[in-house]
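Got a structure for you, questions after.
The complex appears here without one of its protein chains, the remainder shown in place.
Moving on to chain A:
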C-alpha cells in the first residue's frame, strides 16, 4: 500500500481512505506485505495511526529516517488540533501514534530492503521536503516506481529528485501540478521580499509563522542577503524554539539537504546571521518595524499565535502564511477570509493586519514529469490525482513522446498492465562453444538460432546440450538415421560413378563441405553417400544416402538433387 493520507477537505469519516477497497474479507495484515510512506505531509501519512491502530494492521511500515522522526510530531499536532480544539471523537489517540510508529522500519536512500524473499524495495531522493522519497518496488525482474510528491528543480535547501535508468514496468506519478506552468522561484522570492519591504518601510511588523523544518531556513537566508544589500535596519527575529529544533533535525539529516546548506552548516551554525537575532517575547511590544519568524506554522497555538493576537489589530502589520493550514486553525480561518475570530473566553479578535499567503512548496510540473519519465524510462505510466477530463492532453503527450501506455484510473478502478517479464536463463559453456563453432562467426547484429534443451530444476533455468540433458536426467540417447536409395543410370564402374557424383555435388554445393573419402564414400557435411551396383541391372547404380535426424533438411535436399540425375557432361 502506497501512502496513507488524510483528505484535508473533509471533517467526517470521508477524511480517511476507504480501506475496504483493498479487501472486503480477511485481515489487512494478511493481505498486505508492507506499507510505504513517501513523506511527512499529512495528505500522505495523516491516516496512518487510524489505519494501523483503529482499522488494524500489524505488518511493516517503511519510510525514510527523517520521515520517521518528523511524522509523529506532525501527527500529534494534528491530533491536538482536531481533538482538543475541535472536540472530535472518532480520531486516533497519542498512544495510537506511538504504537503505530513502533511498526515503522526506517530505510536509507538507495538501500535495497528485502521485505520478504520475493519483494524488495529501494528509496530514491525526491526533493520536495526533508526526507521525501520515491520508492522502487521489485519482485523478480518486474518493478514499479511510485514517486510520491517530488520536485525536479533544486532549491535553496533541498536538491532535485533523481532516479537512475531503472526501466520499471510501471511509473506511478502525481499529476496534480502536471498542468501548471510555475512562476519561477526568483519571482516568488521577489514577491515575498517586496511585501516584507513595503510593510517595514511604512513602519509595520511582519509575522511569518513557520514549521521548524520547512522553508524557514531558506527565507532567512533570503532576508539576510536582502537586508545586507539594501542596508536595512529593521530588526529580524527568529524564535529560539525554532532554532534548536531545526538545528537538531538538520544535524541528524544533513545528507538530505543540498550541497549549499551542507557547506553552510559545516562552516557555521545554521542560524548565525548578522541581521537575524533570537526573539524574546517582550520584543513583540517594541514599537517600530520588525520581522519575526515564529512557530507553529498554522497559528494554532504557542508563540506565533501570541504574537498574532498582539499585532492583528493594526492594518500597517502583515502576516505571511508560508504553507497549507489545517481546518480549525487560525491560519486556515484567516486564509479563508475571516476577519473576526473568536478566541478563548469568547473574546472577538478583529483582524486588520494584511494577510498574505506565499506558496513556496515544490512540486513537479509538466516539464518535471516529462524529465522524470525520460530519466527512468518506464514501460508504462500511471497518473494519479488529476481529473480524467483534464488529463487527456498530458496522456497523449506522454504517449507520443515516449511511446509508452499512459493510464489515468479513477478512484476504485482497477487497471491491468501487461508486462513482458524477462526470464534469465544460464547457458552451459559447452553448448555455447559448440553452437558458435558451427557456421559463420557470431554477429552482434544478427540473431542466431541455437538448439539446446531447457532444464528447469530447483528454481533455476539452464540451457544445456541435449546430450548433457539426457545424462542429467539419466536417459539413454538414441540416434535416428535415415537411408534413402537413389537409382542412377550409369553403366560405368562404381568408383567412377562415385567420382561423377562427387564432382557434381562439389560444383553445386559450394557452401558445404563435400569430401571424397578413401573408402569410396562421399560426405556432404555429416551426410554419407555410398554407391553400389544394382543387383540385377549393371547399368544402374544405387546411391545410398544416409543422414541423422538433425540433418533432415539437407538430406532431403540432397536426395531430390540426386534424383534429378547427373549432368551428362560431368566426367
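As a working rule, a contact is a pair of C-beta atoms (placed from the backbone, for glycine too) under 8 Å apart; a residue touches a chain by one contact, two chains touch by 3 or more; residues count from 1.
What we mean here is this: contacts and distances are computed from a predicted model.
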Exercise. Given the options "WD repeat domain 73", "Sesquipedalian", "Exosome complex component RRP40" or "Small ribosomal subunit protein mS39", which would UniProt use as the protein name of the unshown chain?
Worked result: "WD repeat domain 73"
Problem set entry | Touch criterion as defined above, residue of A:54, A:139, A:193 or A:509 at the omitted chain | A:193
Problem set entry | Hidden-chain contact residue, picked from the options A:29, A:112 or A:180 | A:180
Exercise. Hey, which of A:11, A:90 or A:400 is the one touching the hidden chain?
Worked result: A:400
Problem set entry | Given A:392, A:537 or A:552, the one touching the chain that is not displayed | A:392
Exercise. Taking the entire complex into account, which one of A:96, A:370 or A:505 touches the absent chain?
Worked result: A:370
Seminar exercise, completed: Touch with the missing chain holds, among A:327, A:359 or A:419, for A:359
Exercise. For chain A, which residues reach the chain that was dropped from this view?
Worked result: 179-184, 186-191, 193-194, 197, 226, 229-230, 335, 337, 354-359, 365-367, 370, 389-393, 396-397, 400-401
